[in-house]
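Quick one: this structure, given as structure tokens, is what I'll be asking you about.
Excluded from the complex is one protein chain; the other protein chains are retained at their positions.
And then subunit A:
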């Protein structure tokens, strides 16, 4: 007698499935991970399996993925993390790089240039743009410092 090919173990996966997608690359594509730490606009959050569904905007900041094989960290420029009801987590970001891919000198010079524009005599739009860059680069600096 055919006992049905799908067992209970497959019906509900109890591990968090992460999809971490950028416009130009899929870093994680529905892969099982243990925990994901995000820097949400509402605060730092750790997401485990069976988290309540929610949508969180990401601040420019650290993004951490804890798998059975270890922990990986990225700096993301911003985006959204959407927790779905079926234990799936989708994280979309525009840019994400491992912290080691950043150069402290480049951060410092970009930050001082942005600060100069932000407090300079340009148009309000230019100053608003520069303020955003200051925010991103300051977050990057503190993320690099925490390493």
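Just so it is clear, a residue touches a chain if its C-beta (ideal position, glycine included) is under 8 Å from a C-beta of that chain, and two chains touch if they have at least 3 such contacts; residues count from 1.
Going forward, contacts and distances are computed from a predicted model.
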| item | value |
| --- | --- |
| Undisplayed chain, where the name is taken from the UniProt record, one of "TATA box-binding protein-associated factor RNA polymerase I subunit B", "Cytosolic thiouridylase subunit 1", "Enhancer of polycomb homolog" or "Mitochondrial ATP synthase epsilon chain domain-containing protein" | "Mitochondrial ATP synthase epsilon chain domain-containing protein" |
| Which of A:30, A:54, A:71 or A:103 contacts the chain that the document leaves out | A:103 |
| Footprint left on subunit A by the chain that the document does not show | 23-24, 60, 75, 77-79, 94-95, 97, 101-103, 106-107, 110, 114, 122, 124-126, 128-129, 131-133, 136-137, 140 |
